[in-house]
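Shown below is the structure under consideration.
Other chains of the complex are left out, but the ones given are in their true place.
We call the chains A, B and C, going by the order they appear; numbering starts again at 1 in every chain.
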Amino acid sequence: MNSKGAALAQQLVPSTYVQQGLDAVRSREKLVTSLLAQRRLPDEGWDDASVELLLHTLSAMDSNNFRGSAGAGEREARVFSPLVARRHFYLAHGVGRSGDVAAVQPKAAGSSLMVQVANALAKDVLRLAGMRAVQAALVLPVATGMSLTLVLLQLKESKPHARYVIWPRIDQKSCFKSILAAGLTPLVLANVLVEEEDGRPGGFLKTDLAGMTALMDQYGSDSVLAVMSTTSCFAPRAYDCVEEIAKLCQERNIAHVINNAYGVQASKCVHQVELAMRTGRVDAAVQSLDKNFMVPVGGAIVCSASREVVNRVAQLYPGRASATPTLDFFITMLQMGKHGYKRLLEERKHLAAYMREQLEALAADEGERLLHVSNNEISFAMTLGTFCSNIMDLQEKSRQLTLLGAMLFSRGVSGARVVSCLDHKTIAGHEFNAFGAHHEAFPVAYVTFACALGMQRGEVDLLVTKLRKTIHEWRTKQAKAEATASTSPSESELEHGK
Amino acid sequence: MNSKGAALAQQLVPSTYVQQGLDAVRSREKLVTSLLAQRRLPDEGWDDASVELLLHTLSAMDSNNFRGSAGAGEREARVFSPLVARRHFYLAHGVGRSGDVAAVQPKAAGSSLMVQVANALAKDVLRLAGMRAVQAALVLPVATGMSLTLVLLQLKESKPHARYVIWPRIDQKSCFKSILAAGLTPLVLANVLVEEEDGRPGGFLKTDLAGMTALMDQYGSDSVLAVMSTTSCFAPRAYDCVEEIAKLCQERNIAHVINNAYGVQASKCVHQVELAMRTGRVDAAVQSLDKNFMVPVGGAIVCSASREVVNRVAQLYPGRASATPTLDFFITMLQMGKHGYKRLLEERKHLAAYMREQLEALAADEGERLLHVSNNEISFAMTLGTFCSNIMDLQEKSRQLTLLGAMLFSRGVSGARVVSCLDHKTIAGHEFNAFGAHHEAFPVAYVTFACALGMQRGEVDLLVTKLRKTIHEWRTKQAKAEATASTSPSESELEHGK
Amino acid sequence: MNSKGAALAQQLVPSTYVQQGLDAVRSREKLVTSLLAQRRLPDEGWDDASVELLLHTLSAMDSNNFRGSAGAGEREARVFSPLVARRHFYLAHGVGRSGDVAAVQPKAAGSSLMVQVANALAKDVLRLAGMRAVQAALVLPVATGMSLTLVLLQLKESKPHARYVIWPRIDQKSCFKSILAAGLTPLVLANVLVEEEDGRPGGFLKTDLAGMTALMDQYGSDSVLAVMSTTSCFAPRAYDCVEEIAKLCQERNIAHVINNAYGVQASKCVHQVELAMRTGRVDAAVQSLDKNFMVPVGGAIVCSASREVVNRVAQLYPGRASATPTLDFFITMLQMGKHGYKRLLEERKHLAAYMREQLEALAADEGERLLHVSNNEISFAMTLGTFCSNIMDLQEKSRQLTLLGAMLFSRGVSGARVVSCLDHKTIAGHEFNAFGAHHEAFPVAYVTFACALGMQRGEVDLLVTKLRKTIHEWRTKQAKAEATASTSPSESELEHGK
């Protein structure tokens, strides 16, 4: 409401009331001014009403919402469905421009402003989490896998004849496929198994730095475009030792991309990425929006210690894109605030410790244990050594273990992964023994659980209760099956266990 | 966004874009300024985004949305459910103050502003419809019936010993009960049946002015608090002749309240209320918000040629009330705009003519006719003279006719009313013969249909098709029943026909 | 999704996934089934999605949302603005029917179902709070004041010649006006001042039972329609001793209505109402929806140990009404759940104790004290004995004290009330000395603060900080004024202090 409006309002409502009301409106404007000035997360999260007021103001600045204008272009952001228009807060022009996905749009000043601030907030939140070396960040409207592809395509522009990407094995399809999609050839580097000190079957997996050096030597710096390392992953794989990789890459003039998928939430992980950036070569790190910042799936942040790399990725992107991942992130950062985000990080840390304790207790009860993986603060692997130990048929063993996973899912535990170390998979011609285990001969089957940002204590308790119950049911089933030589589980029973 | 915000925005997005965007924001502010200055319906309706921006600005002016304040009262408009908060656009203080339902609230400048403007829009829209004599209007957060009670209670304050209300019979329970609820005694005035010129059973019903004069004389001006006349009603009852009643009331110093429930949508009806206000005594007219202005049920407008009467009604209301009816009306007037409202009135008028034609054609095919009621432009009554003409048992006849109504409802025709002229009803000790017919001896059964604001041409076509089909089914059923001496319809079959 | 839909879905998505999804849909249906079967607050609150799914299902059951139907009535619940339609979840028929505000509507099965359950939940939540004697409850779509009027109007129906209501003084306009609006005459009963044991100016106010008996005798049972007692109120007034009043009313055959405005949140208050209902006569108790259950202003619950009284109130209401207060309450009860509500009650209790401590400490620092009022758990009064103690001009003193209130409001403390004990007010011809103090000669000025449901600990801290600071500023201003013989505060400065 402008001053003329305020004067008129005072003819209808006493001026002291109107003034106090307008003071409140002004204080919200100050929030906005402060956001635009600092381009950082607000200390305290904004309430819904403040966010909506800002978004409605921004959308009023986009040409598709101008009153009394004539749209004579081929793209005027007309929206047919009011349901759709509303869910976008009337912002319909997307992000970017043909030249650059981070560019501002003449027709959409409001959307453009939102995008610029969102990218600044992305940088701020990464730095808040501990990645102080980050100098530029970009919210990409595609998820982690596709973002990695874009980064690789961009790297390829300046080294068009290099066709290999060294990839320390991580059994997750998206990142592997991100290399293939870029038209590049992955060189799979097996992980090193570090066995348990007490000699029991287990251990953890770490980067084979010697093997990586050998590969670099074998193929040569001209042929190897990049190393794609991975931090956050399922135990018992540890974070890749990105600091050492960064040094190797710097020495050999090979690019280094870190798939830091959901690593922002874990302080040790963040610290290692930070060290890598400070002491070696990290062209870019990619992190998932949904996993780190609790928004719906669809975006990622690519960041770098160099503004130039980030700009080049933005400029590679051909054309416009959906504003949704950026908008979701923007809203969430405003509502979370710096204190809210710090609190979430803190809570996750404590909850992970609690989850570890609870799972260790359960494992002990079941004659199993949690694998010790120092460089993995998010995922826990509990051995299943006593499960199916007497089944000799490996295929049958794999099926029975998969059944445990399926049973967990259908009993309301999502995200648990049973790894039999017995599954073979072919992806685009590449063979992976014991897919899921990140290693072709991991010595014991296990099941993993993650403690991710936003998990609740009640969920951990529920998980442990349900896990205990499901194991019992599974064992009972096994006992019966042995007694009666029953058939193995059906395909449909197994669906969710895969 | 204030000027400081604009300057900062221009560091992120080129200033020409920002300026154009801010021009658009300003043009929306101008809409608001213009609304506050003129307090009339905008010429063109506002889009959703403009309305939402205004509402979010208003709610920011209410204390429950202030940031960093401490609520130390017993009523701080805290809202538990975000779903609920959002549906009220964060406006939670309701309307009014202990002293006056139209008063502004210190804690809620935004809500108060909305209420003041809504009341001004109520006056404007009534004047637009043709009620130029209206000098004040008030959106009451209660529906028509309760609004009538409030008006009567207010009238009673200044004439505490008068206990009668003369009520030309209209067979609709709410208005009758509105008199009882006020602790007053209705004097039921029978309508005059004006027979068809061709002598066929039918005719229409009009006010018995001589009877009214007689009642006034019989009870005396000191005992008769008011006449409650009715305009909009189901055919074949015509609008009461409010102009003549107004004159009578003026002569005898008796108050006159017009129940103009859904009459604003009909130009002839509006004209008669206008004449009554100009030439005689009309203390207040009450009109339904939902029926005249297409909002959910819950509010009414009380209006008068005298600001004082409206103020007194506002001051009678003890305490605060829901802001919802006012808010719904406010939003709707902004979105409808003057042109939109005029268009709706025009469309209804044409559609009513079309509906009359279609029904007349159907009636002719069925050996029936539409009753001619000159003073009723909304409701049409089609005779059912040939229906059940051979059933002698009146109760059975009534049941069979009711069945026709129930069949219509279950086949997707809502709002049709079959009037058998055979139902007896007792309301709070008052006996009504042939309830529903507004007359104790209307000569023929009939079914009524209304053409109300917002009805679509497709609905009229659907109505006629379904009516034709249902009549056929009903007649077939009757024929079968006669052949087999079947039982009459069950209670549950009849439910919707009542 | 019905079984045919499920089968088709399984052609598109593997059946195990679809089944698991449908299991989840079924589990939400079970929530609904359980709600309909038990008609009690769910143990745990529902999430937004479950509530929205239910509301969308209910609205699909209302005729205005039927597809392919023709609306031929005068009231078809057509809604012009999509913004409005959506905020009502497409429920537009309101509540009630001409005969009864609690009656079901043939055209609106979904709305009707919601209303029935909401009324059951109202009964349940009152019983949960401790009012076990309640046998029936009705959510009225009008706020406390108007609800009291309706209750009185209903009582009057069966005792039409009684015109007095005995009203132990409570300086709150709505309830006083509720008597006037019903066309009745209040007999104001002064409160008894119980002085402080240590003789300092202060004390608390309690019901003058002897005075009440005398009034009953003086006017006689035939003339006195009811006693309207008040529980929750601003300190230092205590709850009326409703148990004793109930006994008196029972003995004298006089109705008894309890204005339990925001008393449901306080266990001692609830207990006294419970005792009154069990041991004497309580025709009805009225409680505010917004103050007790954290919904926007607009509704109230009328309850009784007798289903009949509640039914009669419902039947008195002339016509339909807004569904909003009922819907807000319905959603809130589902989302709060039994545990959530209990937790809120518990939190308020602890916070009230904390607030008392903090205020006592502050009062001590300022040479003041908190008045001891055992029967008031919500409102606290801090004396202002040392404030303006040297101003002799009473009008000036009143102005300066009012200024303190205004300063508090403009510094972000809402709801604090400064009572100078010097203001005179006339309401509809009735004179009230020292209005605001509930007593015409309360010996000391004071300021009140309430700790109401939903208040946050942070708010209490903020209140105390701001109060301390404001007192300091006020004192400084006073000192300066004395030194310079300044003018008293302007009207506009005082606006919020009233």
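Quick note on the criterion: contacts are C-beta pairs under 8 Å (C-beta built on N, C-alpha and C of every residue); 3 or more make two chains touch, one makes a residue touch a chain.
Just so it is clear, the structure is predicted and the values come from calculations on it, not from any experiment.
This homomeric assembly is drawn with 3 chains in place; in total, the structure file defines 4 copies of the chain.
By definition in this document, only the chains that are shown with their structure count from here on.
Comparing chain C-alpha centroids with the centroid of the full set of protein C-alpha atoms picks out C as the closest. Annotation: 30 Å between the Cα-based centres of subunit B and subunit C.
Centre-to-centre separation of subunit A and subunit C, using mean CA positions: 47 Å.
The set of subunit C residues touching two or more other chains comprises 82, 409, 495-496. Residues 1-2, 4-5, 8-9, 11-14, 16-18, 20-22, 24-29, 31-33, 36-37, 47-50, 52-53, 56-57, 59-63, 65-68, 82, 85-86, 90, 104-106, 109-110, 112-113, 116-117 of subunit B touch subunit A in their complex. Chain contact summary for the complex, subunit C toward subunit B: residues 48, 51-52, 63, 66, 68-84, 87-89, 91-95, 98-99, 106-107, 141-146, 148-150, 153, 156-157, 160, 172-175, 177-178, 180-183, 232, 234, 261-262, 288, 290-291, 293-299, 316-325, 328, 331-332, 335-336, 378-379, 409, 412-417, 449-455, 459-460, 462-463, 466, 495-496, 498.
The touching residues of subunit C, counted against subunit A in their complex, run 14-17, 20, 82, 409-410, 492-493, 495-496.
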